[in-house]
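Below: one structure, written as structure tokens.
A protein chain is absent from this complex, but the other protein chains hold their places.
Showing chain A:
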Amino acid sequence: MSIARRIRLGRKRRRWYIRAIRRRRELDVVRRRAAKMRAADNVVISVLRNEYIRLPYFLRYYRDMGIEHFLFVDNGSDDGSAEYLADQPDCSVWSTSASYSGSRFGLDWVNWLGRRHCLGKWVLCVDVDEFLVFPFCDTRPIQALTDWLDGSEIRSFGTMLLDMYPKGPITESTYEIGQNPMEVLSWFDSGNYTITRNWDFHSLWIQGGPRARAFFADAPRKAPALNKVPLVKWRRGTVFASSTHNVLPRGLNLVFDDVGGEKACGVLLHAKFLNTMAARAREEAARNEHYEGAREYQAYAEGLEGLDLWCTWSEKYINWRQLEILGLMSKGNWA
């Protein structure tokens, strides 16, 4: 990487870092459990809006995984999400009515909370429809993973976002509050992902899956990115650059081996395509607060009615070992 580009990237990182600090004023404390937050080593940071129906299972899933504290930013929910979260014993909640797109899709808030409350902690930054699967997650808690990463002097953990979908039309699936979304969305595409290097951030750029197949077949370049680095050991100056796809400093993006080996990595199960999605897509398309003018949501709003992503070659989700055999994740040298 040329020196000029390095300097530019460094400048970018500092700009986002300062920007995050300035945006702290947009956040109002709803509930801060400072002592618990301080004591925790593994925390989740999440930005959400009107996700009440998903929250109970989300919390249960990550509590079972061993997450000790949750930091939520509620961006103007009116369905009681913030109140529900504020009542939880292990959640700290901030609220804001500021623009989602104006805060770089919530990243400024995440970067600030990381900087302010999570220095030296392992931060898992996920949306409430993303469920982390890592090697041995059925027998080992996330502390085992982060202890191992610490011991191996690794500071970030890479994943691929795996879009889950139901069998049959999306609008006809039903999801009950508290239910495991993978019971409804149990299918995924196992082997149609394309990868290129993103040299700007030293990361990979993964695309493909059912969204590329169904919505972006004519413009594959525009298909959403699926590479994510959601689990990061937070230091002063760490910032998420574009969603959790890229982190800066860019060394944190080197979650892959480029001389043939496999590093340990996981999968984020993406439970986006619930029946609630159709209404959501229309709303988000109108609200226009998402990436590139909510381009993605516009595509969904138009094409979701009666859409069935399932095909004969879809795989039914079983567990992480299945994903590892299919080559979607790897144990690396963790055994």
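In the analysis below, contacts are C-beta pairs under 8 Å (C-beta built on N, C-alpha and C of every residue); 3 or more make two chains touch, one makes a residue touch a chain; residues count from 1.
Assume contacts and distances are computed from a predicted model.
The chain not displayed here is annotated in its UniProt record as "Peptide O-xylosyltransferase", chosen from "EboA domain-containing protein", "NADH-quinone oxidoreductase subunit M", "Peptide O-xylosyltransferase" or "Manganese transport system membrane protein MntC".
When the missing chain is restored to the complex, the residue among A:D108, A:D189 or A:E296 that touches it is A:D189. One chain of the complex is left out; on chain A, the residues touching it are 136, 139-141, 143-144, 147-148, 151-152, 158-160, 189-197, 204, 206, 210, 212-213, 217-221, 227, 255-265, 311-314, 327-335.
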